[in-house]
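One structure is given below, represented as structure tokens, and several questions about it will come after.
In this view, the complex is presented without one of its protein chains, the others remaining in place.
Order of writing sets the chain letters: A and B. Residues in each chain are counted from 1.
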Amino acid sequence: MPDSTFLDSTELVLNMGPQHPSTHGVLRVILKLDGEKVMGTSCVIGYLHRGVEKIAENRTWAQFNPYVDRMDYVAAVSNGLGYCLAVEKLLGVEAPPRAQAVRVILTELNRIASHLVWLGTHALDIGAITPVFYCFREREEALNIFEKYCGARLTTHAFRIGGLLYETYDGFEREVKAFCKMFPPKVDEYEELLTNNRIWAGRLKNVGVLTADECKEYGVTGPVLRAAGVKWDLRKAQPYSGYEKYDFEIPTRENGDTYDRYIVRMREMRQAVRIIEQAVEGMPEGPIMGKVPKVIKPPVGEAYVSIEAPKGELGYYVVSDGSVQPYRVRVRPPSFVNLQALDRMVRGGLVADVVAVIGTLDIVLGEVDR
Amino acid sequence: MVKLLRKIFLVDLFTGLMVTFRNQRPKYIYTEQYPGERPKVAERYRGAPRLNINPENGETLCISCNLCALACPEGLIVVTSERNEQTKRKDLTTFTYDTSRCMFCGLCEDACPVDALELTQDFELATYTREGQIWDRQMLEEGPRPTPYKC
Partner (left out) sequence: MADEQKPEGSQQPPPAAKPAAPKPAAPAPKPPATMAATPWTSEMARDLKERFGERVKETSTYLGQNFIVTTPDGAIPVLEYLKLEADFDYLVDITAVDWPKRADRFDLVWVVYSFARNERVRIKTCIFDGFKPPTAVGAHLTANWLEREVFDMFGIEFDGHPDMRRILMPDEWSGHPLRKDYSILQQDQRWVQENLGIESGQ
């Protein structure tokens, strides 16, 4: 004779994470379940909190630069670009054209690398083992270019305030071009594996829907917003670092479900290749460092500068009190804000969808917790 | 109709399998057999630090200016020096570098005015103790001695 709790359909509270392979880091999600159905979630974050903003206040402007790479470590170059642009804005300098072109090339390569990590791990979560190996193989090629350019693969510290430290190496253009030629067929390959795959579509379609209005309400940006049909990309809306010179499209989809976000990111990788091709084609000659004083001391003031990171809008709010150290550096992390919409996306769905939705949000816990 | 046929003949499954088999070619093998086969890292790779010595007379190139220690965000370099009465220059006495806290950002290397401190291509930094991560002047000049593996 089963006891009364057996028939009792009370909610079950299930703890997912912080050490769970599909939470992409140390994210803990507390799920309230009614059978297989998710009645509500609550996220516990902060396990990876390192106090990046506090560290900034105790370093000089230039010294803080390597730390930003450690927030979104799969897209370190984008983080560095955002920080450098913010400080350059305060200083009132602009990187010379050649530096801007190299910055664009590396940032777009990094966007591809970041999306490849996302695709590989997301597919792994859904149950497709193969893509992860292919994705990491191609990512390797991009990382090799980083390594040759600046000496590190992941936490690159590639840019300096005011421009670049390193001139491109011999064969940089050739290798980047070779990458651009090699990569699009590989994207076709991933799509062959996944796009029409019935299991893939069945697991992703109509899962974790977030409409355009909900996106705006939750402040969700990046591919998630574009998959909901909003044609908005900071590279087009408020171009920085010379993005206005390049011809590319903003891929969008209408439904705002997990499958659409997959399609948007795949197309974004192709667009990134297009941008890299144009940038490497018309790479101007000239200096790579702007007129930056040796000791960086921005005048008193504040600025908010944001860029389109692979995950969404990455903003830096920097305040200077005129000394060699930042008075305040606030990072507006896209993963942190996007993660907030998780509850809305999974409520009413199944437990298995939670895994799919965490994957599709493309969060990096280093950035959520900073 | 087309859809049904696709379903019956498992077209999507076979396109997927095609890709898998295409990638079985030995040419595509990417895995490196570390440590039997060591990867060649790039020239600019930022790895183990080294304090360069003048190859002619074996003296250190470092002029004890302390700029690297000031540039380091982690403050992990400690340079001590002694004033030499004869030459009126500073002589380096000790130089410690705590690799366990280093993030290999390269700021110290950039700051050095005489290219004495350099981050080399050496990437095998593991030791058995925490103290082993703190490199003194001798280790910085001669380099670490990694255990050679035979495969």
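Definition applied: contacts are C-beta pairs under 8 Å (C-beta built on N, C-alpha and C of every residue); 3 or more make two chains touch, one makes a residue touch a chain.
None of the values given here were measured: they were computed from a predicted structure.
Only one of A:Gly219, A:Gly242 or A:Pro287 touches the chain withheld from this view, namely A:Gly219. Where chain A meets the omitted chain, the residues involved are 45-46, 49, 51, 53-55, 57-58, 60, 62-63, 89-90, 92, 216-219, 230, 232, 237-238, 294-295, 297, 299-304, 306, 313, 315, 317, 319, 321-325, 327-328, 330, 332, 336-337, 340, 369-370.
As a convention for this text, only the chains that are shown with their structure count from here on.
Mean C-alpha position of chain A lies 26 Å from that of chain B.
Residue ranges on chain A touching chain B, taken from their complex, read 59, 62-67, 70, 130, 134, 137, 140, 144, 147-152, 155, 157, 165-166, 169, 189, 192-193, 196-198. On the chain B side of its complex with chain A, the touching residues are 12, 15-16, 18-20, 22-23, 28, 30, 41-46, 71-73, 103-107, 110, 119.
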